[in-house]
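The complex appears here without one of its protein chains, the remainder shown in place.
Presenting chain A:
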Amino acid sequence: MQATVAHLKKGQRGIITDVSSIYIPLKLLEMGCLPGNFVELVQVAYFSDPMYLNINGTHLAIRKETALHILIDIL
């Protein structure tokens, strides 16, 4: 099964391999959520939703439903 950002554990890192542009808002891409960039799960709320991420140096929070559409290789 392909891992997504939603599968990350707190403190874990991954490299983004693909983002499906239908589900991912352009804004997120523009903030650096692009293939090749690293992503780290900094903090999770209850039920890991939303997720507080560090993507390529930008710190941001997204909901789990969005995180499910960012494919990664877990490091």
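Everything that follows uses one rule, which is that contacts are C-beta pairs under 8 Å (C-beta built on N, C-alpha and C of every residue); 3 or more make two chains touch, one makes a residue touch a chain; residues count from 1.
Here is the rule we use: contacts and distances are computed from a predicted model.
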From the options "Formate dehydrogenase subunit alpha", "ABC transporter permease", "Ferrous iron transport protein B" or "Sarcosine oxidase subunit gamma", the chain left out of the display has the UniProt protein name "Ferrous iron transport protein B"
Contacts of chain A with the missing chain: which residues? 19, 21-22, 25-32, 34-35, 42-47, 49-50, 52, 56-63, 65-66
